[in-house]
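With one protein chain held back, the other chains of the complex are shown just where they sit.
Naming follows writing order (A and B), and every chain is counted from residue 1.
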Amino acid sequence: MEQQRERILKIRNLNISFKTGNGKVNAVRGVNLDLYKGETIAIVGESGSGKSVTTKAVMGLLANNGNIDSGMIEYHWNDEYTGEPKTVDICQLSEKELQSEIRGRKIAMVFQDPMTSLNPTMTIGKQIMEPMIYHYKKSKKEAYEKALELLELVGITDAEKRMKNYPHQLSGGMRQRIVIAIALSCDPYVLICDEPTTALDVTIQAKILELIQDIQKKKQLSVIYITHDLGVVAKVADYVNVMYAGKIVETGTIDEIFYDPRHPYTWGLLSSMPDLDTDDDVLYTIPGSPPNLSHEVQGDAFAPRNEFALNIDFKEEPPMFEVPGSKSHKVASWLMHPNAPKVEMPESLKKRLQKMKEKGDAKE
Amino acid sequence: MSKSTVRYILRRLVISLITLFVILVVLFCMVRFLPGSPINNEHLSDAQRAAIEASYGLNLPLPQQFVKYMSGMLTGDFGVSMNLYRDMQVSSLVATRAPISFFLGLSACILGTLVGILLGVVAALKKNTIWDTLATVLSVIGVSIPSFVFAMLILMIFGTNLHILPTMYSSSQPIYSAIMPIIALSMSVIANVARFTRTEMISVLNSDYIMLAKAKGLSRKDIILKHALRNTLIPIVTILGPILVNLMTGTMVVEKICSVPGLGLLLINSIQASDYNVILACSFLYAAMYIIMMLVIDVSYGIIDPRIRLGKDE
Partner (left out) sequence: MTQSEALKKYQFQPEDFQLAQHRDALEVDQVMPARPAWKDSINLFLRNKGAVIGIICIVIITLFAIFAPMLSSWKYDDINTSIQNISPCAQHWFGTDTLGRDLWVRLWQGTRISLFVAVAAILIDVVIGVTYGMISGYFGGKVDSVMQRIQEVINSIPTLVVLTILLMVMKSNLFTIIMALAFTEWIGMSRITRAQVLKTKEEEFVLASRTLGAGSFFIIFKEILPNIYSQMIIMVMMSIPNAIFYEAYLSFVGLGLPIPEASLGTLINDGFNTLTITPYQMTIPVIVFSILMLSFNLVGDGLRDALDPTMKEM
């Protein structure tokens, strides 16, 4: 089973910095990431943790002042005609190649705010047909047919009428469906969803997530979710990467992260997730604020906010420790070192996770 | 066009007509209260003056004069000039001059808008480069310095010193001698449009939908031409109103400087000669032109921008 997994994206030691008025900001610091065909990974973290920047780099869409300092983003695919496997490093591609080969065709993106991500003065139909006509030189008629199909796929009724509408005539949920349809228009292999439901009503959030999952199954897509909402993660992801200050601090399968978290930051995230079951009066918050990445980070970036910080955390950056007994679960914390004192997650979190587990089991 | 659009246009039309009527009443009353009389020849005796005034209907009570004037106006009769062009029909005076002013204003508007858009787009695309700085400096100068200064400068440099362009308007060369006033007038239009376009374009380029267009894998050329430009240009319609006001004031002064026999010069001359009917007709025409243009601008904005639905807001 393991051998059959087909790797699509392989990110290694990715470092990205931005030049700003206040000096150089190291937004992403040595990220490693793998994405396999048909699977879903989630990148979780606070705002400014570098999760969006990482995925923008995958699409070659960094802002002008951003720069990939080192590392590689390898993309693997099978040639459309000959079927032979191919590999490119996205970091090495020219803007022209990125634009005509990668964006839209191989990797597509769904943005956070559907209210602003559609062109207000172009009809829905045109916006969906545009990439097909551009990339695949389809005729207007072919593109129109395909656009209708796509609209039906994303659950929009009355598709023909909607094709002639302008974005402002549709609701937020509808618009996000349109954005998804646009993303799917060139049959990409990878779909990046950047907080796809944050701007939507709670009632619609679940529907959009289900829609993306449905389509993923139908089209064998690989999906990257970027979110700070652990609820979304629990619903959709196969693998979870927890990011803090431009680094991945814990990675593992969904069960490993939710039922056996090892990094104090992950504990903090899970504890601060509001839910209906806990009767705690006070919702837990992680003390302090994320570090300023325009300064050099000494040791573990999370140490100043970590109540379980060790002395070494202030001196040396922890490497990725493998959690014994698992191939996928890795944690960047000195607490994992054999010499470290045994620190358990807070009692309240333990109870909480226990409850979640029972509920999860009960559902199945 | 939807029903609400039609209703909106009709409503605007009615308001415009009311405004025009109010302006006419106010203008008429004010002009009648002007100090000095158009019949100011000192050789006339009081009796002779009264006779002349009576022949123009100036001895009648004000409301009666107004009714007479209004009814004449509806048939295209704006009365006669009482002083400046003795007994000539105001309508024919205006009819020969208005087209010249209109031509100047329109050419300056078109030229200025085109050049302004070009400058603004270049500045936005090459943000924070020397081109951007240059365009910004140019537009600040153009916005602050009124057209008559430009007219004088061009007149001095190209007319008096280099003898490239004629210093005076001549009706035998209506296009050639209009070059100078048109350029002078277009400066403020260029500056205003360039400035607006730059800001608008930069905010459009930073918008999410441009990011989505990039994520679609469109080329930079397509992104700019198909997505950014259209969204940048639509709001330019909104600044055409203020530009129009500038242009109107501008034409008056520039016409004087370049001796263009347009509406502005006629108004200036008639003010100095207290020529009631001419002042009235010119001012009214300016106001009417302005109101009609504003109406056209508003309606066209509603038509070209799909987001604006005319008549729904109120």
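General observations
The rule is short, and it goes like this: a contact is a pair of C-beta atoms (placed from the backbone, for glycine too) under 8 Å apart; a residue touches a chain by one contact, two chains touch by 3 or more.
Here the structure is a predicted model, which means the values were calculated and not measured.
The missing chain, though absent from the view, touches A, B when the full complex is examined. One of A:I73, A:I226 or A:A309 touches the chain omitted from the figure, and that residue is A:A309.
Counting the whole complex, the residues of chain A in touch with the unshown chain are 287-289, 303-305, 307-316, 319-322, 334, 337, 339-341, 343.
Within the entire complex, the positions of chain B that touch the omitted partner chain are 15-16, 18-19, 22-23, 26-27, 30-31, 33-35, 140-141, 143-146, 148-149, 152, 155-156, 160, 199, 202-203, 245, 248-249, 252-253, 256-257, 267-268, 271-272, 279, 283, 286-287, 290-291, 294.
As a convention for this text, only the chains that are shown with their structure count from here on.
For the pair chain A and chain B, the distance between mean C-alpha positions equals 55 Å.
Partner chain A is touched in their complex by these residues of chain B: 207-209, 211-220, 222, 226-227, 230-231, 234, 305-307. Touching chain B in their complex are the following residues of chain A: 59, 61, 99-100, 102-105, 108-109, 111, 113, 116-122, 130-131, 134-135, 166, 168, 179, 182-183, 186.
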